[in-house]
Structures are given as structure tokens and as C-alpha cells.
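Heads up, one of the protein chains got dropped from this complex, but the rest are sitting where they should.
The letters A, B and C name the chains in turn, as written, and every chain counts its residues from 1.
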Amino acid sequence: MTSHTEKEKKEPDLKVKLGPLILKNPVLLASGTCGYGKELKDLIDLKRLGAIVVKGISLEPRKGNPPPRIHETPCGLLNAIGLENVGLEAFKNEKLPWLREHKLRTIVNILGNSVAEYQKMAEGLSGLEGVDAIEVNISCPNVKEGGVAFGTDPRAANEVTRAVKGACDLPVIVKLSPNVTDICEIARAVEDGGADCVSLINTILGMAIDIEKRRPVLGNVFGGLSGPAIRPVAVRMVWQVARTVKIPVIGIGGISNFQDALEFLMAGASAIQVGTATLVDPGASEKILTGIVDFMVRNNYSSIGELKIRD
Amino acid sequence: MTSHTEKEKKEPDLKVKLGPLILKNPVLLASGTCGYGKELKDLIDLKRLGAIVVKGISLEPRKGNPPPRIHETPCGLLNAIGLENVGLEAFKNEKLPWLREHKLRTIVNILGNSVAEYQKMAEGLSGLEGVDAIEVNISCPNVKEGGVAFGTDPRAANEVTRAVKGACDLPVIVKLSPNVTDICEIARAVEDGGADCVSLINTILGMAIDIEKRRPVLGNVFGGLSGPAIRPVAVRMVWQVARTVKIPVIGIGGISNFQDALEFLMAGASAIQVGTATLVDPGASEKILTGIVDFMVRNNYSSIGELKIRD
Amino acid sequence: MENRRINKQAKIVGNVEIRPGIFVMTILCPEITTSSSAGQFCMIRPGNIQGLDPLLRRPLSIHLTDQEKGHVQFLYRVVGRGTRALSRQLEGEFIEVLGPLGRGFQVGEDEIPILVGGGLGVAPLLFLARQLVGRRAIVILGAITKSQLLRLEPFRETGLEILVSTEDGSFGNQGLVTEVLDRLLSRLEDEAKANVTIFSCGPYPMLRAVYHLCSVHGVRCEVSLETTMACGSGLCLGCAVKAKDGGYLHVCKDGPCFRAEELAW
Partner (left out) sequence: MENRRINKQAKIVGNVEIRPGIFVMTILCPEITTSSSAGQFCMIRPGNIQGLDPLLRRPLSIHLTDQEKGHVQFLYRVVGRGTRALSRQLEGEFIEVLGPLGRGFQVGEDEIPILVGGGLGVAPLLFLARQLVGRRAIVILGAITKSQLLRLEPFRETGLEILVSTEDGSFGNQGLVTEVLDRLLSRLEDEAKANVTIFSCGPYPMLRAVYHLCSVHGVRCEVSLETTMACGSGLCLGCAVKAKDGGYLHVCKDGPCFRAEELAW
């Protein structure tokens, strides 16, 4: 009897479909926490993962913010890296070839100061071998429109999505900011704009004060809060958005172990990204993947989609 | 020399002025985490504190939400109590007399489903001996206007403030929700409405999923996240609001020790409230008060206002 | 009775693994020995937790007190991070303890108490049994199998009548504690039944079965409930359980020991 039951527990199907993008499993590395992949090459087997989302790149290279850039908070991390990155050209010439050679599924996270910049980025990435999808980071301030972040204004979010979608033939994931009254409104706006998928959440705006020095800790005053501290907020938003849009949702925010990842997959995410946990332990994503598989086997789930709570 | 310097270090003045409300020190107990005061009477010396903000009361008693109502998250607490409370009449007859007898500075946290309900509450509390101020909780859904929370709509927030202010002669504190794109907009709206003071933040909307049972943990699905996890978000919002409005700000969110409290006082708060920390350790507020005083003496601050970072 | 709760750091004088994953911790806390009664609990924070995670204290029933030595004991099972941290603490280290909390078991003078404990549910019952020494009272202890039967010796030392059952029959009667209880109650005259009160603690399904039996036999019943708790002291209203009347009761102040008929089962 036991051996019979054991036999029935076959390997679950881990494949996930994110619109046109099909990945072998739902565990991705989040942008800004895995460099351009190569930084992790001796520490984990990158090939095991669903995909890696590289550090956000802009049209021109950026130096980033003055230090201090990071600060630990209770179960969380404040960062104000300031989107330091090599820029589109250097990414194509210096970073992408390694990713391509190693046949790693690569999602390129992009950010711009204007709709036109986003569009140019999309054009520049379109048709490039090795780029599997674009993730549009709309959490940065829209300098052109007077400091309003694209991610907090449904119309701007829609416009950016349209522009990116129109400028390339790649699957487009739009990454949503949690710093909004109604994230579903933004999600609907980018769905209408043609997004193939949404990912959420980016960091929550926070800050800390050095009471001895009597000034903000971070060089940039404000920073983005990530890590386990924000997980309950992220799970809530994924739950809400998954019940609002028809396109797939990628869950992000404080995922440290397989149990956390399952919370998101049950809440309605089709895949998840591991961010801060990789900084704490570079092996976190692999452990999470193993844990998901074991859980599925143990509980007789045969596909990732089956995990979703349907209500 | 040393003895001279020691002598110069005189006791700092802890008094705080919250508009018309003057309190002997800046450490308050947050609504929903200290009952109606009496629950703590054998555990701390309530008289030492600036004031206590009693559990939010509504016009009619409320049963609250089905269990489970609380869930621990990393450095945080999700709660979905559902505003269980004894109602205005029972508060006046059964809870207030004890607070009055013990001469405790009492701020009454109120909530309603409509502007009219808030107004009635304010009328009912007006002129009552023992009530020092009203704290208006605008984070609950505005049932009349179709489920929009008063706290997320500047016009509704303004209207509620006006109604409460017009219905009583008490100092009115409006407690802001963090679940908004721009908390400064709401703060301005309630300032325009005549609020004497704002307090922030209330809990951040979150949820958790029980992966074994494959359903939300909380009986109410969603809950409010409090505790150290949210502190960086709260400090940021206090910093922003204190630079936006002219009325005093009370800082709330994840304050567990005196260092945390000082972050808020430096960020621009005139006083602070201790919430979840009291649940973890009923003595937290007293330790925080002692810690603030020691810090001020050590660093030669002579008043609470001096702690504020001016930029 | 006025509350005389204390909130302090207490020194650990013992922390012994009596079964795999099951510990008895003894702390020095004279204040609690003098003010607590059986069925009450404490909120505990292990002193070896370095940061703010886990955040909340954990509720543990008072297992036994020793007024002379000022000792308080807890019987606990390692189930998660809080209890794991606790299990790693050594003699001489400290824990934070708030207690005694809640409503304990209410035993009438002339009653015949029957204590029914399953698994870890024996934790508060040993304290009760000690309080009943010299009285007419019966203790029914149950477990799945012999090796999971807890604290039989200390119960025996009370001199009370002890009935034991294991589900697999490896020790005592074979079967559930409710079967033992059923047989016991069935043998009683109605007059005797009127004097009996059941005091029970254990897994929820067991408590429900006990309450059901008590209804059938028409005997009084008190049960000790568990819920998630944040404060344990009536501040947060987080520990609600459904009451018979459609409202809610709060385990940390209305309980953890309830008259079973107050609850919605």
C-alpha cells in the first residue's frame, strides 16, 4: 500500500506561463539583488531557477546615491542605491553576453525618466538574443511630469506600458509600486496598456534616523523598505491584484523561505521573485525551489497553478 | 569640573503642547493596545504617562470580527479585531469613571460609518469630565459613500474633521491611515478641516495565508500590520507630514524602545504613542519614557521640541 | 480577587527534556507562586532571543508551583521558534514572564472533580491535582501511546485516583480518555453526578467530545482553551472565541478555563 501511494506521488509540473513567457519553474531572482547574474555564478546553480531579473538599467549609466545606501531595520532592509547601473549599452556589450552564453533566462528590468526613455530602452532591447522579457520598473519619479512617479498615477502607468509594448516584441512585465492607495487601479491601467504580466511589490518608501548624529541615516534621506517585514503587505496586494486583472501576477516581497513563497503562490501569484533573501543568503532561491517541490509532492499538488486559492 | 558639568545637566522639560492639549510628557499609549486603561493598572504606573488613548469606540457596541484575529509576522503583528468595543454609552458609564477617578489624561479614539456618526460621537463626548481630547480614527471604511475609507479621500477626511470639530469643544486629533499614495495631502485636508493635531500611522493593510490549510489566516482575510516591521514607513510619513502641516504631529508605528521614540521626535513628532510594544511588554511605555529622559540628560537637551531636526 | 500580576525577568533553575521535544522548565518567581491558581497561565519571552523576531510572548500554562522554593514550572512541547528558543535556555539564564493571567479552574468546595487530560493538556491539570490533594477526585490521563504519556509519576504522587488510557493500549486502558470518562459517568447515580464537575484540557476535538459526554450525562464541565494570543492580558481583544450567545469571549481574561456551556462548540 505505502509503496503504491509513494508511486502515485510523481514529480509535480513546475512550468509557469507568464503570458507569452514560459519558464521552467516559478522561482526568479529579483532585480537589484542578483547583480547581472555573474556575481552569483560560483555560489548557486543559476540554471536551476526560472529566470533572473537583472539590476535595473537606464539609458545612460548612473552613479547612484551617496552613502550610506543601506540600513537594517527590524526584519527589513532600507536601501537607497539610487539605481546605480552600467547603462543600456554597457549592459548589452558587457553583461548580456555572459548571460546568453550560459543560457540563463533573463528578464531585463528597465527604468526611465520619461515615457520616451522607456520607449528607447525597449527599442534597444528588442530582438536581442538572450533577452527573454522586459520588466518595467515604474517606481521611479517621473522627472518630466514634475516628480510624480509613474507607478502612482494610473494614466502615466498606462502610457509607459503602451510605449514599451509598442516599441518591442518582448513579453512585458510591469512592476508595481506599493506606495499607492489602490494598487488594483494601477494594475488595471497597465493591463489596459497591454502588459503581459504584472510583478509586485517594489519596496515601500521608508526612512530611518540616526539619533546620535541627529540626521537621517541614508545619504538620500528616504529609502525603499524590503525584506520579511513587508511580506504581509505584499501578500495582501498580490491577493488583491490577482483578483482584479486577468494577466498573470509575479509575487515579490520578503520571501525568505519556501513557506513564504507558497503564501504568494496561494494568494494568486503565478511565479515569485526572491530579493533581499538572496542578499542574506545567496543560496536562498535554490532552497526555496527545493522546498516548493517537496511541499507539492507531500501534498499531492501536480502543478503550480493548483496552489492558487480560488474563491 | 565634572561635578560642575553634572550640575548643569538639569532635568529636561518634558511638557508637550498638542494644540490646546498640554501633556506632561510625550509618551502616550496607542488606541487598541491599552484597553480602557484599567486593564494595565496593576502592571504600570499609568499616571507617569502623557496620556492614554483608549480603545476606539463607536456609537453602538460592536462584536468585532470572527477569529483568528491576530497573527504574528516577522517583527510585526497582523490584527483584525474589527473594532470590538463597548459603544459610547457603556464607555461613558462603565469605563470613563475609572479613568476620571484616577485622574488619567484620557484621549478617546472614535470611529463611525458616516459623517453623522462621527458627529454624534463628538457631541456625546463633548463637555464630559475626564475626556481630554478626541482622536478621530478615519481608517475605517465609509459605508455610506460606498466603501471608500475616510482616511484615503482628502475630501471625506476634511468633512469628518469639520463635523467633529464643530460638534465639540475638545481638542481634536485626527489619526491618519498610511494606506495612501500621498499622506501629506490627507494631512493638509484635515488641517484645513480644523484638526488641532494629527497622529500617524495607523496599521498598514496586510494579510497572511495558512499554507497548510490553504486559506487566509485571519477570519477577516485582511488585517492591519503593526509593530517594529512598519517603523521605517511610519518615520518617513511623520517626517513628511511634519514638514507639510503647521499643527503638531503625534508619531506612531513600531515604537519598541526609547531609541525608536527618539527617531520619531527627531523626525518631527511632538509626541509618540506606544502600541504593539505594550502588548509584548506592558512595561514598554514606562521604559521608553525613562530612556528618553536619560538620553536628553546625557545629550543636554532641555525640551522635547529641541530634539526635532530642523532643515 | 484583585489581579496581582507581575512582569519581570525570572531566573531559570531548570529546563529538562523529559521526552523527546517535551520540556519542563522551572523558574524562580515567588510572586507567582503566591498569587496563582490552577488553570492560569503566563506569557513568556525566552531571554535568548536576540532581536525582535519572534515578536510576541508565548502563553504557557502554569504546570506546578512550589511556594516554599518560590518555583514555577511549565510543561511545554517544542512546536516553533518560540518554544525552540525556550528549550535551548540553560539554568541560570533568564526569561521574561508576565503572570499569573486569566481565569483558572473554579472548583467548588463540595464537588467531586474529575480531571481529564490528553497529551500536553496535562500541563495545567497537575497544578489542579496538587490543589486537590486529600480530596475525593479522579484523574483521567490519556495519550496515543505509552511513550507519549506525560507526568504519570507526579500525578501519582498526589495520591488521587488515576485512570490511564492509551489509544493503542500500550499502557492502561485501551481507548480514548472519553471512553474511560463515559464508563465512569455511566456507573454513577444521578445524585452523584450532580456533585461531579469535569475539568479538561487537551486538543480541541477531545474537549468537544468531553463536553458532549458531559451534556449527555448532565454533569458540569470546565475546559481550558488555547488560541493565538498577542498580549495575554486583556489589552488587544485578539484572543476571541465564539460564545454560546453569538458574541465573543476572550480566552486570556474570560478564560482560558471556561464553563463549557458558555462556548459555541
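Here is the rule we go by: a contact is a pair of C-beta atoms (placed from the backbone, for glycine too) under 8 Å apart; a residue touches a chain by one contact, two chains touch by 3 or more.
Source: prediction; values computed, not measured.
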Among listed residues A:E39, A:D169 or A:E212, the absent chain is touched only by A:E39
Can you tell me which of A:I70, A:C184 or A:V221 touches the chain that was removed from the display? A:I70
Can you list, in ascending order, the subunit A residues touching the missing chain? 32-35, 39-40, 42-43, 55, 63-72, 74-77, 79, 81, 84, 227-228, 256, 276, 278-283
For subunit C, which positions touch the chain that isn't shown here? 46, 48-54, 81, 84-85, 88
In the full complex, which bits of subunit B touch the chain not displayed? Write them out. 74-75, 228
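Assume only the chains that are shown with their structure count from here on.
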Most central chain, judged by mean C-alpha position against the global CA mean: B
Averaged-CA centre spacing for the pair subunit C and subunit A, given as whole angstrom: 47
Provide the list of subunit A residues touching at least two other chains, using ranges where the numbers run on. 74-75, 228
Which subunit C residues touch at least two other chains? 51-53
